[in-house]
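To start, I am sharing the structure in question, which I have written as structure tokens.
Omission of a single protein chain aside, the complex is shown with its protein chains in their original locations.
Every chain is named by a letter (A, B and C) in the order it is written, and numbering of its residues begins at 1.
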Amino acid sequence: MKRLNLNVVSQVMIADNIFELTVEGEGVESMKVPGQFVHVRTGEGFSSLLRRPISICDADTANNRLKMVYRAQGKGTAWLSTRSRGDKIDLLGPLGNGFNQDVVEAGGKALLVGGGIGVPPLYYLGRKLAQKGVAVSFALGFQSSKDAFYIEKFKEIGRVAVATADGTIGKKGFVTDVMDKFTAEQPVVFACGPSPMLRALNHKTEGLNAYYSFEERMGCGVGACFACVCEAATPSGYVKICSDGPVFKKEEVSI
Amino acid sequence: MKRLNLNVVSQVMIADNIFELTVEGEGVESMKVPGQFVHVRTGEGFSSLLRRPISICDADTANNRLKMVYRAQGKGTAWLSTRSRGDKIDLLGPLGNGFNQDVVEAGGKALLVGGGIGVPPLYYLGRKLAQKGVAVSFALGFQSSKDAFYIEKFKEIGRVAVATADGTIGKKGFVTDVMDKFTAEQPVVFACGPSPMLRALNHKTEGLNAYYSFEERMGCGVGACFACVCEAATPSGYVKICSDGPVFKKEEVSI
Amino acid sequence: MNRLNVSLPGLEMKNPIMPASGCFGFGKDYAKWYDLSLLGAVAIKAATVSPRFGNPTPRVAETESGMLNAIGLQNPGVEKIISEELPHLKPYGIPVVANIAGTAEEDYMEAAEILSKHELVSVLELNISCPNVKEGGIQFGTAPEAAARLTKMVKKVSSKPVYVKLSPNVSDIREMAQAVEEAGADGLSMINTLIGMRIDLKSRQPVLANKTGGLSGPAIKPVAVRMIYEASQAVSIPIIGMGGVMTAEDVIEMMLAGASAVAVGTANFANPYACPEIIADLERVLDSMDVSHISEIIGGSWKPCKTPSLSR
Partner (left out) sequence: MNRLNVSLPGLEMKNPIMPASGCFGFGKDYAKWYDLSLLGAVAIKAATVSPRFGNPTPRVAETESGMLNAIGLQNPGVEKIISEELPHLKPYGIPVVANIAGTAEEDYMEAAEILSKHELVSVLELNISCPNVKEGGIQFGTAPEAAARLTKMVKKVSSKPVYVKLSPNVSDIREMAQAVEEAGADGLSMINTLIGMRIDLKSRQPVLANKTGGLSGPAIKPVAVRMIYEASQAVSIPIIGMGGVMTAEDVIEMMLAGASAVAVGTANFANPYACPEIIADLERVLDSMDVSHISEIIGGSWKPCKTPSLSR
């Protein structure tokens, strides 16, 4: 949990407006937990004051290399996509509590469900779980083939089922339409994606041990400003996505 | 009078925090009159809304190259000094009314008096006058040797006398302390510098035909906002530095 | 098909964009940059009955995403504006918003009577919110009763519709809007500048000779949007929205908040082509929002039945 000043190694557009940004430098060695995020400063001077939360998509902690995959949509991410080799990126991290890998043992089964720009953190998680000896399956949902990314890389880790809203690749439909074959195996479920996806997922994961990563607009990103709260079954009645999450057991938080 | 998008050719620090910026591109061909200025956009996005007026220091209208010499002091000029080859500069120009060279004939004499960051436009003016066959002398004032620039280049055009406030080069004192030998020749005087210099100059130029270039904080730079007005001996009682000036006959404007 | 025309009392505009008063002089200067007939309308610099020289310089300062100005209502006076400035606007055939200011009620009435008679003036805009001169009308701009009284008096003498330009330096913008509506205003212009200051560390003095100045630019846009949102729901007269508009998206945001037309001020200084470029870009934004005519979105953030899912 530090402010890092990392060097851009590469910036590649890997799908329609989706970028893979690789940065390097001191501090990445602490990014060991998939599902944690970094809080990225965008723009010059004081025109953009709020940082952008971006998940760790992959981290090579031995070589201090961090990969982020993000969609350039608004002002901040559009700026980020113009950074190139030689530029510096100011980010805070690692922040939050990621996916707890201890809940599935070596030899166990895990299903990782991701939608759209919720897919990136599942790559690091899948890699780590596979390393540990967990049999990993992925159910990935995208709008269209032009928005899809990393599918080949996921296939190197485990079985992959893809759904697209327009059917241009994989099955036409939602991620919930392609995951039954995996849930039949009673895996632990780890998911990240937009709230509607998580809501739909809730029916499919009934009786399963499931962990979701949530999104909310953030101020501080470190637990101080109460911007990112979410109603929860905790004594205080709420959790903060940034510091208590972003990953919660599905029962803990009301979606 | 257009918005130009020019390519940075080079950016060189030629004295303490004084930069010479060379840019190139379509539009420079119209920058024929010394004393005119360009209005430079600085910063990215909307964090800096007011452009910075910078004099034309030299223009190669045949090759579309423009030189500006400026001091990096505040936010905008500091940003400008970080631009380098390959970057673009957005500027408006040429703006304003420059030095009228018709007031001195070929074979005549001209004295160009500049202080600090008022020196740059005199280079282009000196070059043009010399080309025309005018005998040009320069009286240049700087704070200290570390702030001085272009002295050798001025010497290629005419006689040069230098004053510095701390005496580190030239005579210790002000520009008004080194110009008597030139005024004795009854030259036409062209001056650019801070108001105190112009006020001091007024005594020295009594009886001489003198033209001063003025500075004022600007909004629009094009005559629309009334930010840069100055009391004047005109029917309306005022002039706008940006569109009526920045150069005026000394009697026209109250300093 | 023109998707951009809007219609307000006295203002038939082929698009909703006009330069804001004080940021465009009397048009002459920007006419050197582009054809003013592209504009929906033009608001000219504040006119007073007698000429005014305005404040000492420096009159402008830069702030983060904004600027301060304390021009101080400099203008050549109504008479000269009519004889020397207005005629230049004739060739463009665009509606002219004549912004008027004053110290006493009589000043406003005199200026209003004279200017409203001029064939080129489409509507008056009562500047009761200039923060930069002690007697620049701001005393009317923060007291609903005074604003209403002035509006009534000007309405009596004006032969053209009267818009009242509101100050954002108030606790309750609804109250001001309602007061001038009841007094007979045909429309509102909002917002004028917030009052601000910058202090120079070297001299330890305010940067502006006038000390305080009016804050404009993108920095104040959220305040403008909020006030337009509030006022547009409190009155039924149309609003010319302004405050920090830099892009076509900003125009749409103002109109969704409740503005029927939009004025562009400070943006002209950053980019002399701001108005025509924004106008040219509006169609793209409307396309991306699936809007067939721009007037559909006026008040779209609060009007029922205007949510995107129901709009087609």
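Keep this in mind: a contact is a pair of C-beta atoms (placed from the backbone, for glycine too) under 8 Å apart; a residue touches a chain by one contact, two chains touch by 3 or more.
The structure displayed is predicted, hence computed values, not measured ones.
From the options C:K28, C:H118, C:R149 or C:R198, the residue with contact to the chain not on display is C:R198. When the whole complex is considered, the residue among A:V8, A:M218 or A:V247 that touches the unshown chain is A:M218. By the touch rule set out above, chain A reaches the unshown chain at residues 1, 3, 41, 46-51, 75-76, 92, 216-230, 236-238, 243.
Although one chain is not drawn, its touching partners on chain C can still be listed: residues 63-66, 68, 142, 169-172, 194-199, 201-206, 211-212, 215, 218-223, 225-226, 229, 244, 249, 252-253, 256-257, 285, 288-289, 297, 300-301, 306-308.
As a working rule, only the chains that are shown with their structure count from here on.
The count of contacting C-beta pairs peaks for the chain pair B-C. Among the remaining chains, A is positioned farthest from chain C, on the basis of C-alpha centroids.
One inter-chain figure worth recording: chain B and chain C are separated by 36 Å, centre to centre, where each centre is the mean of the chain's CA atoms.
Per-chain CA centroids place chain A at a distance of 56 Å from chain B. Residue positions of chain C with contacts to 2 or more other chains are 64-65. Touching of two or more other chains is recorded for residues 46-47, 75 of chain B.
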